[in-house]
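Worksheet: the structure to be examined is printed underneath.
Here the complex is missing a single protein chain, while all its other protein chains stay put.
Then we have subunit A:
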Amino acid sequence: MDELDETQLKNHVDSLKQQLQFNREKTSVSIPELIKWIEEKMNEDPFLNPDVLKENPWVESSKCVII
């Protein structure tokens, strides 16, 4: 903060006043909802559901044929 001039410092203080007003949710509400969101999405996550990765663009899905 020592590098700020008077105008910058004033803006900084005003910003902090605004940030203080933020309506904080309790973690007992926000964290379980976050966990729920992740758990629901894990089914679609190719790294966690091997079925999704069955069609892997980087792996040959059929055997090589000698022609």
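Quick note on the criterion: a contact is a pair of C-beta atoms (placed from the backbone, for glycine too) under 8 Å apart; a residue touches a chain by one contact, two chains touch by 3 or more; residues count from 1.
What we mean here is this: contacts and distances are computed from a predicted model.
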(request) Pick, from "Dolichyl-phosphate-mannose--protein mannosyltransferase", "Guanine nucleotide-binding protein G(I)/G(S)/G(T) subunit beta-3-like", "AP-2 complex subunit alpha" or "Trafficking protein particle complex subunit", the protein name that UniProt gives for the chain of this complex that is not shown. (result) "Guanine nucleotide-binding protein G(I)/G(S)/G(T) subunit beta-3-like"
(request) With the missing chain put back, which residues of subunit A would touch it? List them for me. (result) 1, 3-4, 6, 8-13, 15-20, 22, 24-35, 37-39, 41-42, 44-48, 53, 56-59
